[in-house]
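Reading through the structure tokens given below for one structure.
Only a single protein chain was left out; the remaining protein chains are all shown in position.
Moving on, here comes chain A:
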């Protein structure tokens, strides 16, 4: 598979476009679209979609294996592709379990990067802020690069920054819901205040929503369900990649002010008669 070459070409293309690099901890990314690996109908479709997305950071989960089933080898093709792996702690119900999940991921993958997510409620998958903060503090003290998935709570985000998190991952709307940026008002505050990168995660259901998050000044977005559940995941992944580039460039160019009344773009001197 030539995913690595494809990514290098994409990185040069993005640099040529003038897209600025994103730095998280000690790592630089030319793509600001991060992707998840869940919910794809087949591993080959997932790998094709990841390649099409240009994503350089992809998430995966840790799970107890079923001793009676054959297992897909997810790791080898992902490692060959050259992407950076971001293990998550999904399934953890409290800080203690999340710390153990991070340690399992380190043992298995050799990375101390972790997407910290603790959501004991199975219906809405709302992240537990108290346990997340506790786990973040412990993991940061143990030398992990912690990217916590949290509700769009500006106060919590500040606390997570204070304990040493490398980035913040506030949700747009519930995981897998495709509802978009329901938390937009609070995302604005988090983006304004944060001194570490802000990655809008969860709920982004369309390229336009990803573009909007980037226009707002988010440093990156993480998309999984909207790509994986598309009828054409590879094509949709490419659409998201373009949307993220457009949104970031728009943010860097500077959006025009929003006004409550009309301001003419053409001269208002009279065309046939007197000026108004």
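In this text, a residue touches a chain if its C-beta (ideal position, glycine included) is under 8 Å from a C-beta of that chain, and two chains touch if they have at least 3 such contacts; residues count from 1.
To be clear about the criterion, contacts and distances are computed from a predicted model.
Asks: What does the UniProt entry say the missing chain is called, choosing from "Sulfur carrier protein ThiS", "ABC transporter permease", "ATP/GTP-binding protein" or "Peptide deformylase"?
Replies: Answer from the UniProt record of the missing subunit chain: "Sulfur carrier protein ThiS".
Asks: Check each of A:21, A:75 or A:253 against the chain that is not shown and name the one that touches it.
Replies: Missing-chain contact among the listed residues: A:75.
Asks: Which of these, A:33, A:62, A:136 or A:211, touches the one chain of the complex that we don't see?
Replies: The one listed residue touching the chain not shown is A:62.
Asks: Considering the whole complex, not just the chains shown, which residues of chain A touch the missing one?
Replies: Spelled out for chain A, the touching residues are 36-40, 43, 46, 59-67, 71, 73-75, 87-88, 90, 100, 103-109, 175-176, 222, 224-225.
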